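The complex is shown incomplete by one protein chain, all other protein chains being positioned as in the whole.
Just so it is clear, A, B, C, D, E, F and G label the chains in written order, and each chain counts residues from 1 on its own.
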């Protein structure tokens, strides 16, 4: 009788031992999850700040000798985003192998905000949508061998979809700048194209469908601005640059 | 004409200067908010772990010579909660003066979870509800002079309200332990009293009204367990300790 | 189960807060009446010719200064360090008061009322700071309201035949917008309201455009 | 506006995923059929006398082993590193399969099926790990289902006149619960299900209580 | 025990209410038809030249007056003291009817329909007051709808070449708005709708601006 | 133009309502305190042995009767005919008060408190009817709360060793439920709460089952 | 331009549907009354001794058969092909009727009412199929309600001293459950309700356990 009771207390450690491993495993997972959530918040904040910076730079009157003021703004944006890339480089081991998809829900919000900021800078420099591969390249070490964090099509598209909102702000805020009216018309066409392109992809990505509604609203806002420009200038039979000059003079006088 | 335009560009720096300060102020605020959110997550996690630890210790069969097994469990709980107190001691400057109420929404969730864990340990040791002042004391430096973080009545009560859920788990999980049946009946009376006490305070605190519903559910669960004990033992005309012994023997045999 | 002295102590604390809230509410109602009066009077700027403006502004000033009674009372009622606990009760009213002050300042001196000037005008003293202060956010909200109102004024000034006003407003508002764009705002009300500023600027710009192209504006030196 | 080759590339990637999802779904349907069969058969343990049990368990085993076809197929279909991307599609089915395996193991050997044994039985190989693995969470879910089922079995065993079973189940389940209580769970489904375990233990305890007090149970040595 | 008397009595009470609701609903449907007709006809004001307006307004009046049938019927159906119990069923329709009345009044006499005039027009008699009355909130809702419609009319009048109309509307609406701004509205739908009035006013101001900028008409200065 | 008479009159109406609301709120707070006190005390029935029950119930009665102060005050404050306008402010508290009264009645006399008894106990007089009355819906809500509480009591009575109580409760609740099921409830909150009664009944039936299975008490057969 | 022909035609279509909905609603109200009556009567099975049961069941049958009036009327009202358009209006009532029929069948003959028997009893003829049919989902919902009721009956039968009933119910329900578990239910309400069946089965098993533990009756072994 004593003997069996001893056996019983020997059997117990097996379960305990087993669950010890599980505990370590779960704690490890939760700790990593926490680290990624915190890092993702930092990345989101840095990216948002970059977007504000880009708006600020885009609004400044360019120096007279500046051939491509957008490029200058973009450079400063890229510079600031290097901080984000640094964070990702440090996270590499947390996101290696199958871990990216395991923690995707924690990582995506920051990643999408980063792509939004990066694509904004890219648009200011080139006037185009940043290609998938180029986004990927910014998340690699300098030799272009190791990917800090894998890029999913969904994150890429959702980040770009947010870009249209920033472009709307950029276009409308810039209207009072010299050349801003022409820029607004350009952005209007660009965003209209984006919306059409995303339309065909949206059945595949749940969140993109929702974001398309926001894009449609942004587009309408730009269209309304472009309309206001057109309707007002149509009263005068003068080329737009001349109109700009007349207005500028009446203010600076 | 040139002169006025110069005046204009001199006027600009004033606004810029003004907003420079605002930017610093807002950035400072947002950064502090972020730090507090992160610290609060850590505190919540540590407190939750402490609660698990206390359940685990409470479930262990006590050593034969242990006069007050609850006290031993509580001591280990207090020990672990010292980590939380350390975090608060480091946050003191972030929460000094009017800052506590400014960041209350960020700080409260962690604080309430801490109070839940602390009051659980206290209950295991004393079988009573921890008083307001004692919670406050744990958040002071060793000389009892400086308060790391002010304690609001609302956080105190909301933390205690969560305690009832843990007590429900404690009572029901412990029913199969020797003496667990008596303990469950004891907890039942205690939680019933808590619910009645909180009832009169709940009009003052919005969230407490919601949590009272959860407390009511927990209470009903304990009542159901106490009922099951009573109904089964009523078939036999034996004192409860004897019933416990018979059951224990049939298992250990 | 709580000790009865604990119950009593906590009930005491809770009831103190209820009473406090009542007292604050009374003051906020007071402040609300004042801001309603000021907004009602200032609404007339849209139909008032330039020469009658100083008198109109002067008529608002007493009410503006009387807001000091409220801020003074609040600074006495609010317990130490609890400014942020209660401020949501009056932020809207206070923002309207600061808006009124800033509008008067702009129309009187074509100048931006600074945060410290605003606090001073409303009787919010440095030494109240843990009970009553004017947070940057609230001040910024007031400035946005100011821009909203100025964009409306730009339109109505032209209707009244005042073609200089839109141009002055345009310059003032652009500076202000440049200031705002220096801030890193998070996604809150302030951000949303800041976002809407661009429409005001656009509107003002359209008026300037109309006015310039019709060559109705005579050049005027910009006040510094 | 996207380059047309970008559009094509991205559309290609998106469509690849759609196809992948279809393929996985087919496999999951397959697995679902198998688990439904196993659960149907294992449901009979509640009315099967002890001596007929081995045959019943034996009849389930082929279906259990055939799950290896599905895990093998999935390990081929899932692209490298994408296990966590798709696993929600089959976790429920896989948990049921592991539950069946653990129940068979308990009833055959009164032993706890370990995680690695479970993986092995279901043909989930170490080398598949970035495409097909058995996560701890899923394994734990299956153990909770096992406890749910055993608490029901404790009741029905007594109905069938088997008074030893509840006592053996009681000891087994208590060990398992002690194991579970070592974990730090966050507020998710696993936590909720773990929380409900105490009711199963209580139920089993009541059966043990009934049985013990009626002195119907004869003492039996505990298998190690 | 709930005896059958009790049950019968309670059931009687419940069923009386069900029937009452049905009867009210029929009347509200009736009222709805009338207001739909009026709104349909009044929609033509946006494309009707000034000289054809009186005839249009005259064509609406019979329907307006026929609303008295509904208010009369309701005052008979509603039990004493239960006005506030059922009023939500018809408030929307009644507000539309009052809106129609106020719009006709403005377009006929450039005057504001008063609360008592509105009640009188719709046949809501003083002596009905515990069963049918026109609450001040509903009246104010109707006035806000009037402003919404007039801001649209200001735009369309210009399209029709009527450049004086916006100026008259502007004055009327500004007076109305000044009245509103003296009311102590609490934070409810009415307050939100009142807050939205400023967009209508801005729109009207912009029309007046456009007209006066082009010297198509000029707002006469008014005593402040 | 909205003349100042109109504005003043309207403002008077609006402000009267604001003040009225404040006054009602004070009374409702008062009533709320009373009902919370009663609920707190009545909570003890679950741990009170039968012989100590009368004293407990007696201790609640003064608070119950003091509710008459509130209903009396409300009947004075509410303007004629406006009962239905304001009743949502106190229905919850009133339902709790009626619940307390019905629980006391059941525990004292094993009888169902009727609608008119409830009104009488709470001091709601016939002559108040256009300002203060007890609508049948509120009474029915209270009865449902009573059943909720009694199902809990059935459980706790057994824990206290009182095996007859559940049987009495079962009979009382079944009669009540039969009464309810003859009412024509429409699809609203009351209906949903009524539908949930079946869970309470099941629970009570299970208690009666446990008690009679173990021959701790036996339900007397009753004529069907 | 939407010509008046078009408008008229469309309005005709819309109004036909409105009227249709009204007509259907009337029939559903009729059906609701019948099912309420049946449920009220059948509720008595829980307190009726076995020998009085046949009379009770007989008293329900006329109401059950009178449901044919409603299904007949619906089959006339519903336009060809529109069964699926309107069926949500009556599914709940129809499920209750089928539940009543299945309960009567079980208590009379200890047999499961088949889908076609159910349709036949309720007068749903093959030739109505494009306007009125009994979808398999609704039939299954009714069977689940049957199990819910039987688990309650198992408890109450024991209270009445009928210890064989739970054992018969247990066997019937287990067979039914085994049938269900072979169905391929998708993730909808039906699936969720099916999943909840296991609680009923556990409850019944516990009753059988209680009865057999106390040797009040003994489940006969059955061929597996």
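Simple rule for what comes next: contacts are C-beta pairs under 8 Å (C-beta built on N, C-alpha and C of every residue); 3 or more make two chains touch, one makes a residue touch a chain.
As the structure is a computational prediction, the values presented were derived from the model and not from experiment.
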item: Displayed chains contacting the withheld chain; value: A, E, G
item: Residue, one of G:23, G:66 or G:82, that touches the chain absent here; value: G:82
item: Touch criterion as defined above, residue of G:29, G:114 or G:196 at the omitted chain; value: G:114
item: Residue among A:32, A:48 or A:195 touching the omitted chain; value: A:195
item: Residues belonging to chain G that touch the chain removed from view; value: 1-2, 6-7, 9-11, 13-15, 18, 80-86, 111-112, 114-115, 129-130, 136, 139-140, 172, 175-176, 178-180, 182-186
item: Missing-partner contacts on chain E, residue numbers; value: 36, 39-40, 43-44, 46-48, 52, 152, 155-156, 158-159, 207, 210-211, 214
item: Chain A, residues in touch with the chain not shown (by the definition above); value: 185, 189, 192, 195-197, 199-200, 202-203, 220, 223-224, 226-227, 229-231, 234-235
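What we mean here is this: only the chains that are shown with their structure count from here on.
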item: Candidate from E-F or F-G with the same interface as D-G, over half of contact pairs in common; value: F-G
item: Distance between the centres, which are taken as Cα means, of chain D and chain C, whole angstrom; value: 64
item: For chain A, residues that touch 2 or more chains besides their own; value: 5, 8, 30, 253
item: Residue numbers of chain F (touch at least two other chains); value: 178, 182
item: Interchain contacts, given as pairs of chains that touch; value: A-B, A-C, A-D, B-C, B-D, B-F, C-E, D-G, E-F, F-G
